[in-house]
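Written below as structure tokens is the structure these notes are about.
Omission of a single protein chain aside, the complex is shown with its protein chains in their original locations.
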Amino acid sequence: MIRFECDYTQGCHPLILEKMMQTNLEQTKGYGEDEHCENARNLIKEACGIKDIDVHFLVGGTQANVTVISSVLKGYQGVICPDTGHINVHETGAVEATGHKVLAIPNIDGKINASQVQEYINNHYNDENACHTVQPAMVYISFPTESGTLYTKEEIESLYSVCKANNICLFIDGARLGYGLTAYNNDLSLRDICQNSDIFYIGGTKVGALFGEAVVIRNDLYKKDFRYSIKRHGGMLAKGRLLGIQFETLFTDDLYFRISKNAIDQAMKLKQAFKDLGYELFNDSYTNQQFVYLKDEQANKLQEKYVFSFWVENDGKKAYRFCTSWATTDEQINALINDLKNYQ
Amino acid sequence: MIRFECDYTQGCHPLILEKMMQTNLEQTKGYGEDEHCENARNLIKEACGIKDIDVHFLVGGTQANVTVISSVLKGYQGVICPDTGHINVHETGAVEATGHKVLAIPNIDGKINASQVQEYINNHYNDENACHTVQPAMVYISFPTESGTLYTKEEIESLYSVCKANNICLFIDGARLGYGLTAYNNDLSLRDICQNSDIFYIGGTKVGALFGEAVVIRNDLYKKDFRYSIKRHGGMLAKGRLLGIQFETLFTDDLYFRISKNAIDQAMKLKQAFKDLGYELFNDSYTNQQFVYLKDEQANKLQEKYVFSFWVENDGKKAYRFCTSWATTDEQINALINDLKNYQ
Amino acid sequence: MIRFECDYTQGCHPLILEKMMQTNLEQTKGYGEDEHCENARNLIKEACGIKDIDVHFLVGGTQANVTVISSVLKGYQGVICPDTGHINVHETGAVEATGHKVLAIPNIDGKINASQVQEYINNHYNDENACHTVQPAMVYISFPTESGTLYTKEEIESLYSVCKANNICLFIDGARLGYGLTAYNNDLSLRDICQNSDIFYIGGTKVGALFGEAVVIRNDLYKKDFRYSIKRHGGMLAKGRLLGIQFETLFTDDLYFRISKNAIDQAMKLKQAFKDLGYELFNDSYTNQQFVYLKDEQANKLQEKYVFSFWVENDGKKAYRFCTSWATTDEQINALINDLKNYQ
Partner (left out) sequence: MIRFECDYTQGCHPLILEKMMQTNLEQTKGYGEDEHCENARNLIKEACGIKDIDVHFLVGGTQANVTVISSVLKGYQGVICPDTGHINVHETGAVEATGHKVLAIPNIDGKINASQVQEYINNHYNDENACHTVQPAMVYISFPTESGTLYTKEEIESLYSVCKANNICLFIDGARLGYGLTAYNNDLSLRDICQNSDIFYIGGTKVGALFGEAVVIRNDLYKKDFRYSIKRHGGMLAKGRLLGIQFETLFTDDLYFRISKNAIDQAMKLKQAFKDLGYELFNDSYTNQQFVYLKDEQANKLQEKYVFSFWVENDGKKAYRFCTSWATTDEQINALINDLKNYQ
């Protein structure tokens, strides 16, 4: 079976394991205060083009989301997010477990826009009994989104303007950041992401690392005591250097971007094949997640050789998701494309 | 500098990294549902001598503690633990973050005993207004304890009897389990631990793994839906196989116990040296943590070459902790002993 | 100004204050364990026609909702409710503050139905990664609903069947229960409510009491240790007898139903006037809340003499809410109707 059901079916980029081997018996301080973490932090600061940021390494995405969100919000505050947002649908209520309501608003192609946010805030404060409802104090978006779509630079800038104008925090979940930044039609750089958000993270788990997300806090307001929050939410890795070593490797010689681009190249090949072969795309994704409608017989046939995910049923048509990753090979994609031809 | 400040200064046992290399490009399911996890679970069941247990792999100790405790307790219930217990002092209130009070009672050499627990429960239920206080519903202990001491088989059996008699859950934190089971004076086996608790975990982070704790649930009452709790607390590792691979390796050919024993051997050498050289021991530890009083000049001298932790000040005397681990070498211990001679 | 903006603008039924006067210097036990509470509990059991229920008195609705919901749910579980449900929109995230997600589904005229619930549950359990989403374990509805509509007996029975079939709890918020039970077109009795839910409450605050809600737990599963939950959520009134005295009075000589009926009679008079005078109703409410579209000039004129609430804007038309209550007089309603004529 060849697996396209997600972007974390394999281990990590070989250079990471190599580096782990080399450093395995070094003795270092724990909890992210070692030299590898320090070095990784510096490399990330450089890549972001901003020195005055705090960088923290956490093991996974849910943990990163919960730690950031609960460290920013006061008890009675909530976080606005698209109804399809990962925190709203796929984290078993981890944000609510910290006492905060997720304020879901309708997504448009996986995204929300500045005017939706402004309207939500206006409605809240125009209510005479505003204190009977959760106060919106943060916006959570993903880049790329859950459905593989991308915000444009203009969209992100508008969102961030609205957030700043209302003194609320913009937080970008970058679990698949590499796959957004290297998409063909993307017009945002890492530096743009950093300058147009208060906090964001650079996903490792889905982009070549064994695990790990690098949380970047640019807004000074949210920097203080963040390590307490990490520890309180069980995110303080004893051998923190493991995270340092991974991000050190990924941010050396542009490895992070080079391997991200492989996923995009493979995904675009697949997308083109879908189009050429007359398969109906579910949406117009330029990132490593491709969504396509399949007839039951097509799906059944393909499932004999490939693993991929059922996404959603629309008017009786079933959409499926195929993910490529940093590790997807030409052989894997070509095999799939061949079979797509057969089951056309 | 040679580091003795904790038992996680180094990476992992080389066999683990080797196995990671070998399996790196395998494609597997995520979230702990792959074959390595399945294999590791079976090896652990065998080692425990009980088939009917559930085994879950979590990344770290705080996460394991919080996930277990919050999945067992109802809102108004709390967990009894020694005042020196890790959950009471070193987890930034992670248990309280889930809404539960830690019911700390005085430790005796790092431990609590059956009659303390029974008395606490009696006091609770004898109070006419019991519902104005947190209901004790769980006991948390560590084996070995935070100060390196060990419960005897009889002590654990008594504790568990009291727990069963009162229908409350006994949970054993085994972050350093290997170092307890291989201690010279220990009379408990892994099977004993398993049979005399409702839930416990086998620590990997401090015993040869890169990271990871294997939570074992023996009591059927606590098995249902545990994976929801893992996800809710951010403990569901995407590439779950990394945990499977590590425990698979550790529980093949008794590796876990063999490397634990190295830590004990080195610690006992160090303890003997302390005694022979006239250093005053802080307590009588048979595990990998050794505690000793040092004069300021001794401490200062040693700190030029070694890293170790200040523990506590008692009547003007300062106690320090030295940890050995699976990775401690003869060279490291001999160097330290030599210097202890010099600064005698 | 005459106030119609809610159903708690005034104190309480005079008989309640009288009884408070009479009993003021009695010395009693605290915390709801006095004879007035005991008597009130018995009167409520009688009214419900079921002896084997637990009755607890809480001060207010948010408290009642939070205490019930958090005592029923496990950490990773959530409560299904209509998106317009009070707990979803008007309690400042009080349910989320206890760690639980509110699982909002689309309301139909303020209500949700059995098949929506069954479908939600099916979708959850059909998801291969169900444990990545919040487990539905409870249904919350209000009778009457936030928009004054009523479930029929058949609708409630269907909902409860689905809940029982799926082993989840049905909880009915009866903050305005009296106004539902005495509505002209209602076909449910108090006994029906009790037999077709696991937990519900009888609202006092909006129906003639100074404050207070009587929570009724019929399902044995949810009875144990409920008083711990009350105390933990700050709902244990020291002078609990105040609640006992109020419900004792309300459930003597059918007072609760008699005064509820006054609100309905006045509301129906108002509704008829709206119709007769050509005002467009927002919905077809048979309870004490009446919703009507007003032109801006009408609203402005009326606001000179009356207080009432803006409800919602639909396609440029603005709907407003007028509430009657146990205390609404003929003079008040007639004055309003007269002015409605003038501003027709």
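Order of writing sets the chain letters: A, B and C. Residues in each chain are counted from 1.
By definition in this document, a residue touches a chain if its C-beta (ideal position, glycine included) is under 8 Å from a C-beta of that chain, and two chains touch if they have at least 3 such contacts.
All figures in this text were calculated on a predicted structure; none of them were measured in a lab.
K.L.:
Among C:Asn24, C:Asn167 or C:Asn185, exactly one should touch the missing chain; which is it?
P.N.:
C:Asn24
K.L.:
If the hidden chain were put back, which of C:Gly110, C:Pro144, C:Gly178 or C:Gly235 would touch it?
P.N.:
Of these options, the touching residue for the absent chain is C:Gly235.
K.L.:
From the listed residues A:Lys231, A:Lys271 or A:Arg321, report the one that touches the chain absent from this view.
P.N.:
Within the whole complex, the residue contacting the unshown chain is A:Lys231.
K.L.:
Could you please point out the chain B residues that touch the chain left off the display?
P.N.:
These residues touch the chain not displayed: 75-76, 78, 89-93, 96-102, 129, 131-134.
K.L.:
Where does chain C touch the missing chain, residue by residue?
P.N.:
1-3, 6, 8-12, 14, 17, 20-21, 23-30, 59-63, 66, 91-94, 97-98, 205-206, 210-211, 228, 231-239, 242, 327
K.L.:
List the chain A residues touching the unshown chain?
P.N.:
31, 70-71, 74-76, 98-99, 129, 131-132, 135, 225, 227-232, 236
One rule holds for everything that comes next: only the chains that are shown with their structure count from here on.
K.L.:
Between 0 and 180 degrees, and as a multiple of 5, what angle does the rotation take that fits chain B onto chain C by Cα atoms?
P.N.:
180
K.L.:
Please compute the C-alpha centroid of chain B, do the same for chain C, then give the distance between them in whole Å.
P.N.:
Taking the mean C-alpha position of each chain, the two centres sit 50 Å apart.
K.L.:
In chain A, which residues are in touch with two or more of the other chains?
P.N.:
In chain A, the residues touching two or more other chains are 91-93, 97-98.
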